[in-house]
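The structure under discussion is supplied below as structure tokens; questions concerning it will follow.
Missing here is one protein chain; the remaining ones are kept as they sit in the complex.
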Amino acid sequence: MLEIDRLDAWYGPSHVLHGLSLEVRPGEILALVGRNGAGKTTTMKAVMGLIPKVAGSVRFLGEDLLGRPAHARFPLGLAYVPEDRRIVPGLTVRENLKLGLLRAPASIKEGPAIAEIAETFPRLAERLDQTAVTMSGGEQQMLAIARAMIARPKLILLDEPSEGIMPVLVEEMGRLFVALRERGVTLLLVEQNVEWALNLADRAVIIDQGAVVHESSAAALRADTAIQDRYCAV
Amino acid sequence: MQTLDQTVVEAPPTVPRRSPIALGGVSRWRAPLSILALLALPFLLPSQALAVNVLIYGLYAVGYNLLYGYTGLLSFGHAAFFGTGAYLTGIGIGAFGLHPLLAMALAVVAASGLALVIGTVSIRSRGIYFAMVTLALAQLVYYVALQASSWTGGENGLRGFTVSAIDLGIVSLDILNPLTKYLFVLAFVGAALALISRILASPFGAVIEAIRENETRARACGFDVERTKLLAFVLSGLFCGLAGALSAIHLSIVPLDSLAYHTSGTAVVMTLVGGAGTFFGPFVGALTVLVLEDVLSLWTPHWQLALGSVFILFVLFLPRGLWGTALGRLTALRGRR
């Protein structure tokens, strides 16, 4: 579904990604793990067109992404939940969700879409008309995910969704991701909480110093403590 | 207020490896080196009067930089201190027949006192509000001077206190001689620079920079941020007042403009063009702006437009100012070795 082929990326003079190649298969949950600074977030940002200096190729459902401006990804069916969530604090939950529908296909109607979200996220349902800034960090994270989901994307990229979230919500999030996969949505997950991510994912890819160093099923990686120690130190 | 999210701080990739503000070995010599550079100035510039202006406005900008570049407080009302220093020097000499040095001393004390008052009122505000409060208070001083025309000469400015010689007891300085005047002004500016260098190298200097970098953290460390800011404000007012006093001696007239917001803006422009937060930057800025003004006004009657455009270009492409950028390049080179 998503093919990243020999991707290089730079932050100013810093060469951050070195010929990174990986693929995300339709309908799977792929976990991207590795140390801080390994290049996980950069990879996501590069896919979403947020890194100005890149080389190589990124294709989504056969369409080239790198040649397109960042806002071209959404209509193709790609959604992104960044590390800092980026919900709009002054808007209500409902309004934030409507943002996620702005350029959605005409077949998705606002009423039913929001109702569906409310069913999936009871916590958000209670707070539909509450201003986003008054919600706790965990609730805001849920909102960010809901906003990404509402227009029925095919692939969702999530950058460290569990960071700073309390355990009971992390559990809920895990159940949500599994339910999404059941519905046929593909997920690419960058995570530092390796244990949780590997429990959830089908496959796992380890990134170190800007390149892929290991790729296997999640179960295999869970069992391989040597590799984990080397690259993620669980 | 609930913070919005737990953003992980990302280091901007272009932050230099060595802190450009580090108190390196150069700092010991920055005052003497600056004075040496300034000694050469009258021989490099087309006119002595321009050279004296560079000294005066350079000092004005350096005083301003203490508050803006080093402490991080953007004031739009520093003309109040410059103007007060100028007016009281003129009034002291003209109306009270005081010895010029005494008049200057009193004027500087008054400017510092005014800084204490304005500072106390404005320190409570932050950012843009602070800028607005200082602007408003400076305008107040402007209008007071405008109204008190029997003392200040009102719109015509203060005249009639020409200083031709300064009697130092053993010797009398002929201020009408351009070189003597330059050296006289340089003596004060040099002393001020030495003092400012000392202040910046002191523990207090570290505190004001800490406040600029992160006020909340400075407070949490146990620093009395308000009191420190006020002290920086007063010191800044002191040196700007001194610049004003020297200006009065130089021109033998104090235009009402000295208190106008335009003069406040000049401090900001010069500091930014030269390099905020650097020691010698403001002088470079003063020199650049004054020379540009001279040159541009020869070429076009719309020189202010041209000057404004130049300023915009600086802000866009050289945000660290001329001197700041030069220092930055030098530090990067040294770091790479």
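A and B label the chains in the order they appear, each numbered from 1.
Note that in this section contacts are C-beta pairs under 8 Å (C-beta built on N, C-alpha and C of every residue); 3 or more make two chains touch, one makes a residue touch a chain.
As a working rule, contacts and distances are computed from a predicted model.
Visitor: Going by UniProt, what is the name of the one chain that was not included in the view, given "Phosphoribosylformylglycinamidine synthase subunit PurQ", "ABC transporter related", "Putative spermidine/putrescine transport system permease protein" or "Trans-hexaprenyltranstransferase subunit I"?
Guide: "ABC transporter related"
Visitor: Identify the residue among A:Gly39, A:Gly77, A:Gly100 or A:Gly138 that touches the chain left out of the display.
Guide: Answering carefully, the residue with contact to the hidden chain is A:Gly138.
Visitor: Looking at the whole complex, which of B:Gly97, B:Gly169, B:Pro203 or B:Pro301 touches the chain that is not displayed?
Guide: B:Pro203
Visitor: In the complete complex, the non-displayed chain touches which residues of chain A?
Guide: Interface residues of chain A facing the absent chain: 35-37, 135-139, 162-172, 174-175, 192-196, 199-200, 232-234.
Visitor: In terms of residues, what is the contact footprint of the unshown chain on chain B?
Guide: 2-3, 6-12, 15-23, 198-199, 201-207, 209-210, 213-214, 216-224, 227-228, 231, 235
Quick note on the criterion: only the chains that are shown with their structure count from here on.
Visitor: Determine the centre-to-centre distance between chain A and chain B, using the mean Cα coordinates as centres, and give it in whole Å.
Guide: The computed centroid separation for chain A versus chain B comes out at 51 Å.
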